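Heads up: the structure comes next, in structure tokens.
The complex appears here without one of its protein chains, the remainder shown in place.
Presenting subunit A:
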Amino acid sequence: MLPCTGRIEETLLLEAFENGADGVMVIGCLEGDCHYLSGNIRARARVARVAGILESIRIGGDRIRMFNLSAGEGAKFAAYVNEFVGQIRELGPSSINVARKNAA
């Protein structure tokens, strides 16, 4: 948990995949509502860059996505999580996890 999505570095997102994540969702405040003015806008750009990297190395850019929510939108949060988890389940394990399983 980070105080602001603006604190998320690209390397942290890639590290999640190195550590075995099949998908990563980044959830930030609503655009225009950032306490630090542009934290979530920066995060959006970083998520897009990491999606590009994942696409270029055939892990898939659709395994990372940014969502924007306010703190009062609990039901929406649950819906987004279910949606993303469903999407990742449909994609199956990431190619690096498949390679690791085959190597084991």
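Quick note on the criterion: a residue touches a chain if its C-beta (ideal position, glycine included) is under 8 Å from a C-beta of that chain, and two chains touch if they have at least 3 such contacts; residues count from 1.
Note that in this section contacts and distances are computed from a predicted model.
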Message: Just to verify: the chain that's not displayed, which of "ABC transporter substrate-binding protein", "Long-chain-fatty-acid--CoA ligase", "Phosphocarrier protein HPr" or "Ferredoxin" does UniProt list as its protein name?
response: "Ferredoxin"
Of A:R7, A:H35 or A:R100, the residue in touch with the unshown chain: A:R100
Statement: On subunit A, the omitted chain is touched by residues 9-11, 14-15, 17-18, 53-54, 56-59, 95-96, 99-100, 102-103
